[in-house]
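Take a look at the structure below.
For this depiction, one protein chain was excluded, whereas all remaining protein chains were kept in their positions.
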Amino acid sequence: MLFATMLVFVMQAGFLCLESGLVRSKNSINVAAKNMTDFAVSSLIFWAVGFAMMFGESASGIIGTSYFFFGDDASPLLITTFLFQMMFCGTAATLVSGAVAERMSYLGYVIVTITITLFIYPIIGHWAWAGIIVGSPIGWLELIGFVDFAGATVVHSVGGWVALAAVLVIGPRIGRYDADGKKIPGSNVPMAVLGTMLIWFGWFGFNGGSTLGWSETIPAILLNTCIAAFFGAITTTIIKYFVDGYIDVIQLINGAIGGLVAITANCHAVSVTDSALIGLVAGVIIVNGVRWLDHYKIDDVVGVIPVHLFAGIWGTLAVALFADPVALGTGLSTIEQLKSQFIGIAVIGFYSFVTSYIILRLVNHFYSLRVTEKAELMGLNFAEHQVSTELFDLLSAMSNQQQASDYTVRVPVEPFTEVG
Amino acid sequence: MLFATMLVFVMQAGFLCLESGLVRSKNSINVAAKNMTDFAVSSLIFWAVGFAMMFGESASGIIGTSYFFFGDDASPLLITTFLFQMMFCGTAATLVSGAVAERMSYLGYVIVTITITLFIYPIIGHWAWAGIIVGSPIGWLELIGFVDFAGATVVHSVGGWVALAAVLVIGPRIGRYDADGKKIPGSNVPMAVLGTMLIWFGWFGFNGGSTLGWSETIPAILLNTCIAAFFGAITTTIIKYFVDGYIDVIQLINGAIGGLVAITANCHAVSVTDSALIGLVAGVIIVNGVRWLDHYKIDDVVGVIPVHLFAGIWGTLAVALFADPVALGTGLSTIEQLKSQFIGIAVIGFYSFVTSYIILRLVNHFYSLRVTEKAELMGLNFAEHQVSTELFDLLSAMSNQQQASDYTVRVPVEPFTEVG
Partner (left out) sequence: MLFATMLVFVMQAGFLCLESGLVRSKNSINVAAKNMTDFAVSSLIFWAVGFAMMFGESASGIIGTSYFFFGDDASPLLITTFLFQMMFCGTAATLVSGAVAERMSYLGYVIVTITITLFIYPIIGHWAWAGIIVGSPIGWLELIGFVDFAGATVVHSVGGWVALAAVLVIGPRIGRYDADGKKIPGSNVPMAVLGTMLIWFGWFGFNGGSTLGWSETIPAILLNTCIAAFFGAITTTIIKYFVDGYIDVIQLINGAIGGLVAITANCHAVSVTDSALIGLVAGVIIVNGVRWLDHYKIDDVVGVIPVHLFAGIWGTLAVALFADPVALGTGLSTIEQLKSQFIGIAVIGFYSFVTSYIILRLVNHFYSLRVTEKAELMGLNFAEHQVSTELFDLLSAMSNQQQASDYTVRVPVEPFTEVG
């Protein structure tokens, strides 16, 4: 489990690469800084109160009430569990930065991180997972048979819902939905692909470690995890190729991650062919999800909402549709299981979205979560961190020079006229 | 072994960094996309039929015939073995992308991946390794005493042979062997060095995991692995320094990876001083191999052929020259062992090269594996994926502007004349 914990840690590095590779170079440093910051902030909150709210002694299955400022007197096993869960909390938090990139301020983003780690993740986590330490259901969603093995809903969809709330509050980037509708390209796509591989690597710990100890099922879990990712990646790529006529690398990435998200809820209890189908459907959902968001002008920079929210919902429903009832151990029929899954998805979604939307809207009223237009155009690397990439310096110099150069182009024409 | 499997997975990320760092920025995204795609495609083929052909019930030691669409009813150990072997297959496949970079089309590359994973790797893999699951030799090369511990020939040389066939079919990049003979520099060498370290990290799993379970020999295997890499790296660097007068970073990288390739065949059965010598000779071979390829105008972008094919051949021969006969357990004399090694290298080489050359030549007749000249000059990032790095955009803008600017330089001169 410690090993799995470290793998999940690598997902932080992966999201850092993915997100800073997919934003423009003028914002890449800002995104990287946000990724590292949210990990520190969310982990400290989780240490202080989050773990207590999530896994402490339960008040009616709603919220935990012990283990505050977790630590010294804990058993090695409990510390291990804490570290593993701390990484999960950090994953949920870090997802959001990709969606709100290029326009949310650093401090605004810290507020988002606090919102998710203090008011949302540990509470819904208690509902769905409070019993994993003692080994029998405690949280009210667990008790009605809601199953989300490694957190397609609890981690990924929650991050997605908060991302959705945040982008609705702050609005799209300047120029994103202009008349010409040009896509804004990433600055370093190879780094984003590297990030995807690191995220995938981390996912071996995410899914494999969620057995909370060595288990005979781990090899099958990892096989299912990979198969879903392969099918997700290939599905999005093929669809985009037939629709738009080219290989879309961003969709290739999104498909792989989306396949991973979808299989997260059910990888312990489905067959390998089911995994293929789950990944495939996730791919279809993602391509359409991206299109749907663009239709409604919801500007999600790296595709957090389709990949983590939509694919997470699908994966959580897939538990009821595909999973082996014996492995689930809930004793529910398919329809009953589907109902439990639906309740879990809806309640967690409603709570996450509404809570974060209200908090962020309120905060935004007093302190703008969005940077100024000037800062956005200048890029957050410089506006917030007083650093810039050499590339961006160059682009600016170029731009100035192009104007100057245009001027000189016009000037020589005028002499002729004048001379003429 | 699961841990080793995950380490080998990291090699995919490593090759991605290495290759996208060593191509020009106009092709970096294309290479990254190919790396991720070949992993998905090769793994799915290996799942569907490759594992069956490689490890299924043997038909006369030539090909396996069971375990198609591997999966659900398998034991945890068998699934683990499958995952480990799936990563190996992915490694063999991904090597090729570095050689054919910057000019082979994405779909052409998918055909190469299918060729290697469907027609070559599992078949030669059966010859050399079919017995590892049951623990006694089954494949015909195993039966004659051919030893290739972790795949210097089975994985690396096979990738190298297919790379050679592919570059012969598609030819060198435009301008690579022009009169001025300028080397084409990589776009992001630090990323390539990072890739090398990630590949090395993965190699701990590649060699360490090839004991197929915990073994007392693993520490010695890892020590030998590192020593060979050190000597490879230092040898190439020193040779280049004395011949050309500067420290060649690409050769430093190539030397390290070549040392790793060479030790792969024999790391379980050689001493640490042997490892040093094996790495050193690999370094010498690589420097000369690169020169030899350039002499024959065989354009291998990142040096796949010298590093993986030539060093792989050397390492496989080194089994007979250095390995402890007891550890090998073949009961052959040095000369007999050398003969077996030679047969294995020759037959696998012949089969891999000829099969891939014929298939790719044939396909190329009907569907060009190479992109158009226009696409090659434009860069595959844009031509195939409609994305570009900001840097490339800038380079293009620069180039246009330079023309414009030259124009303005000339223009002002003309007025004088005219005025004159």
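Letters A and B name the chains as they come in the text, with residue numbers starting at 1 for each one.
To be clear about the criterion, a contact is a pair of C-beta atoms (placed from the backbone, for glycine too) under 8 Å apart; a residue touches a chain by one contact, two chains touch by 3 or more.
All values reported here derive from a predicted model rather than from experimental measurement.
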item: Residue among B:A74, B:I111, B:L198 or B:V387 that touches the chain left out of view; value: B:L198
item: Hidden-chain contact residue, picked from the options A:A52, A:L83 or A:A320; value: A:L83
item: Residue in contact with the excluded chain [from B:G64, B:G208, B:G258 or B:G289]; value: B:G208
item: Contact with the hidden chain (one of B:G186, B:G258, B:G289 or B:G312); value: B:G186
item: Interface with the undisplayed chain - residues on chain B; value: 3, 7, 24-25, 185-191, 193-194, 196-198, 200-201, 204, 208, 216-220, 222-223, 226-227, 229-231, 233-234, 237, 246-250, 252-253, 256, 271-273, 391, 394-395, 398, 401-402, 405, 408-409, 412-413, 415-416, 419
item: Interface residues of chain A (partner: the chain not displayed); value: 2-3, 5-6, 9-10, 12-13, 16-17, 20-21, 28-29, 31-33, 35-37, 40-41, 43-44, 47, 69-72, 76-77, 79-80, 82-83, 86, 106, 188, 191, 381, 384-391, 394, 397-398, 401, 404-405, 407-408, 411-412, 415, 418-419
